[in-house]
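Starting off with a structure, shown below.
In this view, the complex is presented without one of its protein chains, the others remaining in place.
We just call them A, B and C in the order they show up, numbering each chain from 1.
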Amino acid sequence: MDQLSHESGCHHESGHGYLDHKDEYLRRLKRIEGQARGLQRMVDEEQYCIDILTQVSAMTKALESVALAMLEEHLSHCVVRAARAGGEEADTKIKEASEAIARLVRS
Amino acid sequence: MDQLSHESGCHHESGHGYLDHKDEYLRRLKRIEGQARGLQRMVDEEQYCIDILTQVSAMTKALESVALAMLEEHLSHCVVRAARAGGEEADTKIKEASEAIARLVRS
Amino acid sequence: MDQLSHESGCHHESGHGYLDHKDEYLRRLKRIEGQARGLQRMVDEEQYCIDILTQVSAMTKALESVALAMLEEHLSHCVVRAARAGGEEADTKIKEASEAIARLVRS
Partner (left out) sequence: MDQLSHESGCHHESGHGYLDHKDEYLRRLKRIEGQARGLQRMVDEEQYCIDILTQVSAMTKALESVALAMLEEHLSHCVVRAARAGGEEADTKIKEASEAIARLVRS
């Protein structure tokens, strides 16, 4: 990732998109960290595999929701800003966002 | 879907994003239609379930690739155009694209 | 795929699991084929990309449902039969089913 290239499309001083909700993301990721610890406790206590798998699915869904929220903010801030600035930056941002979307869809 | 609302952000006269590659999309979807017919033949011939499931996964991947290509073109054409036009249209387009991404990630 | 190896665990004469519902699978796959044709018509008529993506998601979900139903029948027929027969066949079947599940989860 070229730091300069994305800085020009998504200036640090004006904030990355998700920073408006930084505390909310930290809170959600903290809860996901708690879910990872809960899974370790379940394995350690030798709980039933199907119950563990149910918790893994819940944790995956929580992670996906964080990713989708972050992606929407990225599109509405960084991508829109790059589109307005014009030039190649918009293409770079769209390509980069599309690759991130493909990774989410395929994971 | 409000026809007027997206028309203003993605004018018909200038073409929907994917139209540059209309023939390629039609060709890919034709092949996917063929995969659906191939699956019927496999079921009809009572082929082994695991082999059928392998073909279902291949078909799902082909569909996902079409969706991701179409989404990238939508972002680089309609969304960029709406962002440049300014106003509420950009927000509407981003929200709409984000919902489509969420449906793809969750399907 | 070794024909003999799975035949021994899932005898043709007793039917592959999904055959109890062969007509239902054929009907569902026919409908999915129709969805693939509907998508071609939408692209041909240059309909709005987001509306096309919504149909792609619906079609992906329909395919997934077919796969999950077929997998459940495979587990309750072929895998259970192999488990009862004992020997290495059960291990082979479980490994094969697990690989199919992994392909579905990752597609």
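Just a few scattered comments:
Here is the rule we go by: a contact is a pair of C-beta atoms (placed from the backbone, for glycine too) under 8 Å apart; a residue touches a chain by one contact, two chains touch by 3 or more.
Since the model is a prediction, treat every value here as computed from it, not as a measurement.
For chain C, the residues touching the chain absent from view are 64, 67-68, 71-72, 75-76, 79-80, 83-84, 86, 90-91, 94-95, 97-98, 101-102, 104-106.
Seen from chain A, the chain kept out of the figure touches residues 1, 3, 6, 10, 12, 15-19, 22, 25-26, 29-30, 32-33, 36-37, 39-40, 43-44, 46, 48-54, 56-57, 59-61, 63-64, 66-67, 70-71, 73-74, 78, 96-97, 100, 103-104, 107.
Rule of thumb we're sticking to: only the chains that are shown with their structure count from here on.
Rounded to whole angstrom, the centroid-to-centroid distance between chain A and chain C, based on C-alpha atoms, equals 31 Å. Contact with two or more other chains is made by residues 64, 67, 71, 97, 104 of chain B.
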